[in-house]
Each structure stands twice: as structure tokens, then as C-alpha cells.
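Heads up, one of the protein chains got dropped from this complex, but the rest are sitting where they should.
Labels run A and B following the written order; every chain starts at residue 1.
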Amino acid sequence: MADIWRMIGRRLLLGILTLFVISLVIFGATELLPGDLARELLGQSATEETLAALREQLGLNDPAPLRYLKWLMGVLQGDFGVSMATQKPIAELVGARLGNTMFLALYAAALAIPLSLVLGILAALWRNSIFDRASNALALTSISFPEFFVAYILVLWLAQTGIFPSMVRITGSTTFGDRLYMSFLPALTLTLVVTAHMMRMTRAAIINLLASPYIEMARLKGMSPLRVVLRHAVPNALAPIINVVALNLAYLITGVVIVEVVFVYPGLGQLMVDAVTNRDIAVVQAIALIFATAYVLLNLIADVMSTITNPRLMHRR
Amino acid sequence: MTIFLSLIVGLALFFAIGISARAAFRTLAPDHQKPTFRDMPLTASFGIAIILVYVLVSLLGPVIAPFGEGEVVGAQYLPWAAPHYLGTDKLGRDMLTRLVYGARNTVGIAFATTILAFVVGSVLGIWAALVGGWVDNWMSRFVDALMAIPALIFSLLLLTIFGTSVLTLILVIAAVDATRVYRLARSVAQDIVVMDYIEAARLRGENNWRLIRREILPNAMAPLVAEFGLRFCFVFLAISALSFLGLGIKPPTADWGSMVRENATLIAFGDVTPLLPAGAIALLTVAVNFVVDWQLHRASGLKE
């Protein structure tokens, strides 16, 4: 167990290093974008004088490294600063949206993970059967349509017929049940997008083990195929499955901009795109760090869980 | 009802194509290859047939297409009737022609991008695993950092900075994809480099490049091929997603991803136009992965 704690500690340190690299990369990239916040805020009617006045007011005249250092100092003291465009604290801007993003990600995960595990296990069990082929083909088809297109089709079938709303409107008085109902279509879209990957990986990981001697042994003992798969194959196939699940969870948190746009879902992705457009660097940085943290933590959890399920991984080179 | 009918027609077509393709491969294949094709599942022969059709259409595009790529041939949204068998698009260009040229452009770009991503990603990944030490550490940390930035937003940043020519599009998507390939290749190679035969080859004095090419790559091929199948298809989706955000392939070049986007609002009225390019992408994805599955199955040695 001590080994695992040591590994977690080391990975967390590395994670912080990763976050630092990301903040540098993102800051550099935003600096390279044409135009700046003052120009974006004033729009096309800006004159040189108004631009200069606004730049001065926003502190955009400092050299880039100095601005980065200022930002970094703030973050190290736990202060993510204020949005330069609206002068609102970042925490306030990001807070509610982070909640929305997490809600949608967990909702979609709650639908997608059981679905893909069950489908994957059944496909491995009945490999090469009609069921295997059909579920595989269906899953592949659903990931080969662009996300926005899947969303439009779901809206056509399920929203225009009045079953579910075509957009999400969360207000202060929205109850949890309402939320589940309103967010069903975005969650379903995401489910269709991520299921194929997890399902195929589950199937592959299990089938990979079926040729091993100990499975052969279990089968020779006269165990039913279902029991063989559930008792012997799945536990040993957990490591790759956990990894792919973590990867897809990270995607559900960080990669859903398009679904947010189509369903008018107030999540972080749209906020980040807005902030990039407006060169509101403090907001871009804050969201990039949130996304990166989610990614790093999920990967860490996945590795820890894989290690627990398969201690041999601990001693890998 | 229509859905049910098209399902039946689709299945019938699938079997017809699969069976006839398998028969054709068996007769045409050289003798020593014949056993390979004998056990081929229908899905695989169907996949190969579809891929061959796509390749043919891509190569012969200008010959097959009834009109010019960007040629405006009439009013917008003409119905499906001769000489415009699939109607026209919003600018009055022949839909069939656009689809045919789209095959050429889309498949070409996706192929170039995936190859580039795999060459860069797998060579660096295997090299990192082979050399180990600080090179491996630093490269892996950097790749980890890049991967933690959402791919779509990262490509969006890069494309806004560097412009959206086809070349930058290929480079940017390949760069983003290469990080994923790097990770996979590294983890696969890590298991291989500790094998005895690698040690033996090292002792023989083989240099790193030769080790990668001759010893490691052949043994790491199976998972890489599987990844290739999916990555290849994700390129279409990436282009489509980027064109949703206003940065795709430049007009008047026809490409399926942008064509889905251009016509997507029509789906709200149940119009099938956007389904054509979307279906073209889907069919290719399914076909490629059927073949990949078959190859993986053969590699795994599982006999059932």
C-alpha cells in the first residue's frame, strides 16, 4: 500500500508541473492570437485613442512576461483574478458553469458506462455472433456521425415530437428532476459519442484474455461461459477498461463545446470559447487549468485503480 | 416504416456485397494468400469491398463526376432527378459531383493526417520507451500537458494563429493526434523493450533506429493498427467539428465534414441532404474498422 501512496504523491507533484506547463502553453498561444481584449471589446468602431485608453485601463500595456508573472503570483495565492472583460471575479463566472459541466458529464457517464460495459461483455461472450456484429456496427455508426449531427437527429426525433425539450434552460428554481429531464438529450448525445470507444475496448480486453490457459482451464472445469467471463476474464481485464473509462470521462468534462452550443447548455466549454474570442486571458487560463486538473486527476485515479486491481503493474519498469 | 424498410435493404446490400466480395477475393488472390481469404468473415470482405470502392472513386473522381467540382449548375436545392441524381446544394452545385470530389479530398486529407500523426507519434513514442531516462521523462510530461488541453480548443487556437490552409489543417490535426499515438506507442513499446530479443539485438550492436524499425515496430503493430482505424475516422469528425466552429476546409473544395455542416439545418425539417455526406463518412468508418477488427482477430490467434 505504501507503494501506492508514494506513487500518488509523485504523480500529484508531476500533475502540478503539468498544470504549470499548460498555463505557459495557453498563455503563449493566446498571446499569439491576432488582436487583443481592448479591440475585441470595442469592436470595429474603435479608434486609436479609445483603444489606447481601454488598454491603459485594462493593464494591457505591460509586457507579456510581466502579465504572466502577475497572474501566476495571484494563482499561487489562490486568487485567480477577475475577468478583464466584465471585472467579475473568475470564481463567480466559472462556479455555476463548472457545476453544470460536471452535472452533464456525470449524467452522460451514468448512462454510458453501464451501457458500454454490458454491451462490451455481451459482445465478448457472444463474439462473432449477429449481436456482436450488429452492436459493433451500430456503435461505429454512432461515433462516425459528427456530434452536432447526432444532436440534430435526436432533436428531430425526440424534441420536435414534444417528448423532450430541444434546449436547456437552467434557472434558480430548476429542480433536480427538471434538470435531469431537460438535460436528457445532451446527455444522450454524449452517451452515443463515447459508448463505442468504451464498448470496443471492453470487448477487446476480455477477448484478449480468453486465449489464456487459465480461462481454458476454467472452461474445462465445465463453468458456464457467462461465469467464465464474469468471474475470470473481467477482473483481469479491468485495467485497460478503467483507463478507457477515465479517458472518456475526461472527454465528457473537457470536450463538449459543440453539444453545449447545440443544446444551449451553459457549461464551461462555451465560456472558454467566448473567452478565447475576446482574449480574456484570465478566464481562458482558469478554465484550461480546471480542464487539465480534471484530466490529470482522472488519469491518476485510473492508474491507482488499475494498480489495485492488478498489483503486477506496480513493478513494471 | 421507412426506417424498417431501409434497414432491410441495408442488410440485404451488406450480405450481397460481402458475399460477392469474398468470392471475388478468393478467386483473385494468389495461391499462397488463399487461406487468408477463406476464413474471412463477411464483415471483413464487406469492409474491404467498400474501401476499394472509396479508393476507386477517389482516384477516378474527375472521370466519374458528371460536373466540375465547384461548378454552379442550376438553382439551389433542386430535387433528385436527372441530370442531378442527388439534387443540388445551397449554391446550386451538383450534389453527386460534390460527394465524389469530397471522397478525394476528405479521404486524402484524413489519410495524410493519420499517416503523419502515426509516423511522428509512434517513432517518438517508441524512441522514448527505448532510450528512457530524462528524454523519456521530459517528452512524456510535455505530451501529457498537451493532452490535458481539450483537443478541439487547442486546434482552434492553433488554426486561428496559423491560418486555415489545407496544409496547416493537416499539420494541426496531426499534431494533436500524434500526442495520443505517442502515448499508446510508448506504453506498448515499454512492454517490448524489456524482452530478451531486444537485449540481444542491442548486444549485436544494432543502433536505435534499426531497433525501432526492425525489432519493436513489427511487434507493436497490432494495437497501433487498431488505433489507426479509429484515428483515421476521427479526422473526418475533427474537420467537421472545426467547420462547425467556422474553421474547416476552405471553399470551394468539397469535403464531407463541411458538407454535413453546410446542410445540417435542413435535418430539422427531416430533409435527408445532410445525411448523404454523413452517411459517406459513417460507411467508411464502419468498413475500415471491420477490416481492422479482422486483422486484430487474426493477430490475436484466437481460433473461433
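Some notes on this structure:
Definition applied: a residue touches a chain if its C-beta (ideal position, glycine included) is under 8 Å from a C-beta of that chain, and two chains touch if they have at least 3 such contacts.
Here is the rule we go by: contacts and distances are computed from a predicted model.
For the chain that is left out, the UniProt protein name among "Peptide/nickel transport system substrate-binding protein", "Thiamine pyrimidine synthase", "Dehydrogenase" or "Aspartyl/glutamyl-tRNA(Asn/Gln) amidotransferase subunit B" is "Peptide/nickel transport system substrate-binding protein". Among B:188, B:245 or B:296, only B:245 touches the chain that is left out of the view.
For the options B:35, B:62 or B:163, the residue in contact with the chain missing from this view is B:163. Checked against the hidden chain, the listed residues B:171, B:211, B:264 or B:287 yield one contact partner: B:264.
Across A:116, A:144 or A:166, the single residue that touches the chain missing here is A:166. Of the candidate positions B:34, B:90 or B:214, contact with the unshown chain belongs to B:90. For chain A, the residues touching the absent chain in the complete assembly are 33-35, 39-47, 49-50, 53-54, 57, 83, 85-87, 93, 96, 148, 152, 155, 159-160, 162, 165-167, 169, 171-172, 261-264, 266, 270-271, 273-278, 280, 283. In the full complex, the hidden chain is touched by chain B at residues 70-72, 75-77, 90-92, 156, 159-160, 163-164, 245-247, 250-252, 263-269, 271.
FYI, only the chains that are shown with their structure count from here on.
Distance between chain A and chain B, defined via averaged C-alpha coordinates, is recorded as 23 Å. The touching residues of chain A, counted against chain B in their complex, run 14, 17-18, 21-22, 25-26, 29-30, 32-34, 127-128, 133, 136-137, 140-141, 143-149, 152-153, 155-156, 160, 197, 204, 207-208, 210-211, 254-255, 257-258, 261, 269, 272-273, 276, 288, 291-292, 295-296, 316-317. The touching residues of chain B, counted against chain A in their complex, run 41, 43, 141-142, 144-153, 156-158, 160-161, 190, 194, 226, 230, 233, 236-237, 240-241, 244-245, 257, 260-261, 264, 267-268, 270, 274, 278, 281-282, 284-286, 289-290, 293, 296, 300-302, 304.
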